[in-house]
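One chain of protein is taken out of this complex; the other chains stay put.
Per-chain numbering from 1; labels A and B assigned in written order.
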């Protein structure tokens, strides 16, 4: 066994999971500037067909900040089923399940989303960052968005 | 520390978690043939007292395919709390928590299940496979099945 290589992969998996968890944590704490720090400078974020793809960590912070302030009174993003594939030593792709609960500023019924994060991660000089994020949905109830990218169920 | 042995166990844990996640993923994508590939040829699956125990990966594919086509319009199987115990180097038992959401073809209210997967895993020539699967339920709401194996709460 190439021990060092296998341990490095386990450490990378842990570091990438920490990035995913930090995204959820800072989103739910309403800290859009810390969410944005998890992305590469040129990262793209596609939350769905209704919204234009966001490009760059600065735009990410501004876009998320608006939603966090105007739309949500509280959110909770529970991720699981993290499935990672390394394309090379410094790039990985992942599919992560999301169960998200949302309470709205306007008093609408709480929204629930059963989704997937499709990520591309890159190792940078300051650690693993998100280079691409696409959100898809298996389904939703009372969610504030009427259309979502589908998960592609057969 | 016997480094190689400890690293091997960590890698095995990761590989087994990947099998559990692949089960959920292919189920939710309506890919019963890929679900079945995760089981050993002689595997047994017990989804509950209403249904006969399924034996063998071929039967698993056929049984799941029927449900996926006729019953579910969409599903989302979120697993967590993966608790593994190795019986020997090539066999492990696990209890995994399941929060599953189901949308029905017939328009019934969405069903939710708070369950447990009880697994036995075997290392095979083609990687870790599921040799046994028993589903139990802590509870359910609007679920399409009226009886489930209980979790055995005291």
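We take it that a contact is a pair of C-beta atoms (placed from the backbone, for glycine too) under 8 Å apart; a residue touches a chain by one contact, two chains touch by 3 or more.
Small disclaimer: the values here were computed from a predicted structure and weren't measured.
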item: Contact residue for the chain not shown (choose from B:49, B:109 or B:139); value: B:139
item: On subunit B, residues whose C-beta touches the chain left out of the figure; value: 1, 3, 6-7, 10, 13, 78, 80-83, 95, 97, 99, 114, 138-139, 141, 151-154
item: On subunit A, residues whose C-beta touches the chain left out of the figure; value: 3-4, 7-8, 10-11, 14, 18, 21-22, 24-25, 28-31, 74-80, 99, 101, 103, 110
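One rule holds in what follows: only the chains that are shown with their structure count from here on.
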item: Centroid distance [mean C-alpha coordinates] between subunit B and subunit A, Å; value: 25
